[in-house]
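Only one protein chain is missing; all other protein chains are in place.
Going in written order, the chains are labelled A, B, C, D and E, and every chain counts its residues from 1.
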Amino acid sequence: MNKTRFEQGLEVRRSVLGASYVDQAIENADEFNRPLQELVTEYCWGEVWTRDGLTKKTRSMINLAMLTALNRPHEIKLHLRGALNNGVSKEEIQEVLLQTAIYCGVPAAIDSFKIAREVFEESDKN
Amino acid sequence: MNKTRFEQGLEVRRSVLGASYVDQAIENADEFNRPLQELVTEYCWGEVWTRDGLTKKTRSMINLAMLTALNRPHEIKLHLRGALNNGVSKEEIQEVLLQTAIYCGVPAAIDSFKIAREVFEESDKN
Amino acid sequence: MNKTRFEQGLEVRRSVLGASYVDQAIENADEFNRPLQELVTEYCWGEVWTRDGLTKKTRSMINLAMLTALNRPHEIKLHLRGALNNGVSKEEIQEVLLQTAIYCGVPAAIDSFKIAREVFEESDKN
Amino acid sequence: MNKTRFEQGLEVRRSVLGASYVDQAIENADEFNRPLQELVTEYCWGEVWTRDGLTKKTRSMINLAMLTALNRPHEIKLHLRGALNNGVSKEEIQEVLLQTAIYCGVPAAIDSFKIAREVFEESDKN
Amino acid sequence: MNKTRFEQGLEVRRSVLGASYVDQAIENADEFNRPLQELVTEYCWGEVWTRDGLTKKTRSMINLAMLTALNRPHEIKLHLRGALNNGVSKEEIQEVLLQTAIYCGVPAAIDSFKIAREVFEESDKN
Partner (left out) sequence: MNKTRFEQGLEVRRSVLGASYVDQAIENADEFNRPLQELVTEYCWGEVWTRDGLTKKTRSMINLAMLTALNRPHEIKLHLRGALNNGVSKEEIQEVLLQTAIYCGVPAAIDSFKIAREVFEESDKN
């Protein structure tokens, strides 16, 4: 493990997905999934999300589209929260998901819209 | 067919994918694929790409990520050209595609990088 | 929005998926997902499902196969109900889903068979 | 191998995909891909395509939709020829593929329309 | 149905997925899903899993990777239990799933790791 990159990744991961969520994921890691937590934190977050070439806001929008195509509801939920944290507005999320209706097909967009409404309700309560 | 929406769609489609490409696609349409050309122009371009909520530049970046996930090389090629037309820089394309390596997997990213190099070579000649 | 096409789409959508389900989807739409509801009603239903070239029964069978391949359980459920409304028999649903086992793989077919049994139980109660 | 099922499968496979294509596939089979040829002929064709519950014409339409979703151009080509052999008209193929634009997304439909035009040109020559 | 192949398939299916699970699946089969149960038992298990060329342990590892790529959580759960029955260790499951992070993308691996932890907890109780 590359300590510095892991630390940098942890920082950006906490800022995007929320400190409490990430700290819990790291703490709850056992021998079985710790290598995954490390790989994800170091490469996905430390190597890619820390790069300068795109704002975190743009990265969030890209992720919502990509995860809709990939059909991964748990990650879509996480990254909808991340998108709000990164300053993506509800209107922008709406636009990204409407665009997925065209390219990924209507059922993909319907599923992501449904998850987005749940995340917004949850976030309105806090 | 909704004439206005079709005309608006045609305009934005020509500005993104290039007038000569789009005019040829419309002209070459025969009875068989004309309904598709109309649906795509009106629905995809007239209805979604004309919306105000996102810049065309952002829409292009989202498309590159989504099409990489969807594994559609012909469309990736078209939308790489469209991205350049919409002011996405090579560096930004690089960032989008690096991000696909993490979420869509390494083989998806490798395929899109390969196509991007071809599009850049072609575009450098012109 | 094209009013006429929206109205035509609404009519066929209600006849396939059931009036109460569709009316609720339209009524529950808020500012966030209304554009999706309109896009889906107008294009998917008003533009494609209203076309003459295929019977609604055939369109339903095609959808069950396609949605199984696309791995979208919520839509499969809706379109299983739609298929029954469009006169597809249980035996025909069985045939379509058996064919998905060959082309989409066994796990895809198993998932759709499971959903179909739930829909049939539910529909037998009414 | 179940001889009867294989023979029945071979017969329906030849009638759908064309005798010369299928005979060549069987003859060209070597030790490496013979088990696949046998599995496909017996299982896919002998077990599923021979069933009574759906016409071969309906099975062909379902396959075009499903293979478009699955993104398998070689098989789409084969089954477009098969669809013509099974009495699916160009207009019906058009309808099936337009429907894929909505559910599988526009890029999937564009790819299949392109292949269909090639198959029609080829078939018009014969 | 080929009786012998069905019986052989049933035997290997019971040994991999557990006798009680498989017996229940067969007993619960009704007219609707019996043809699927027979097809799966005879071809998937009787035709492929009975072959000599790979150990069942290797087949299990291949399945975990493939089902992660295919995004089929119910089958992943079943085949995680099957993998343990076939002598795949937790450490080996960890390795297979880490490898999916690279090729299928991080969200796919995260989903399968989550399911694996549930299966392990369940199996530790017994």
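Convention: contacts are C-beta pairs under 8 Å (C-beta built on N, C-alpha and C of every residue); 3 or more make two chains touch, one makes a residue touch a chain.
Here the structure is a predicted model, which is why all the values come from computation and not from measurement.
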Which chains here touch the chain that is missing from view?
-> A, B, C, D, E
Residue of E:Phe6, E:Tyr43 or E:Phe113 touching the missing chain in the full complex | E:Tyr43
Sole touch to the unshown chain from E:Gln8, E:Gln37 or E:Gln94: residue E:Gln94
Name, in rising order, the residues on chain C that touch the hidden chain in the full complex.
-> 102-108
So that we can see where the missing chain sits, which residues of chain E does it touch?
-> 43-44, 48, 51, 53-54, 58-59, 61-63, 65-70, 91-92, 94-96, 98-104
Chain B positions in touch with the non-displayed chain are 71, 90, 94, 97-98, 101, 105-111, 113-114, 116-117, 120
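To be clear about the criterion, only the chains that are shown with their structure count from here on.
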Most central chain by CA mean?
-> C
Among the chains, which one keeps its Cα centre farthest from the Cα centre of chain A?
-> D
For the sequence-identical pair chain B and chain C, what is the superposition rotation angle on Cα atoms, to the nearest 5 degrees?
-> 180
Between chain D and chain A, distance of the C-alpha-averaged centres to the nearest whole Å = 40
What is the distance, in whole Å, between the centres of chain D and chain E, each centre taken as the mean of its C-alpha atoms?
-> 29
Give me the residues of chain B that touch two or more other chains.
-> 39, 43-44, 48, 67, 70, 102-104
Assign the assembly's chain-to-chain touch graph to one of these shapes: line, ring, star, complete, other.
-> complete
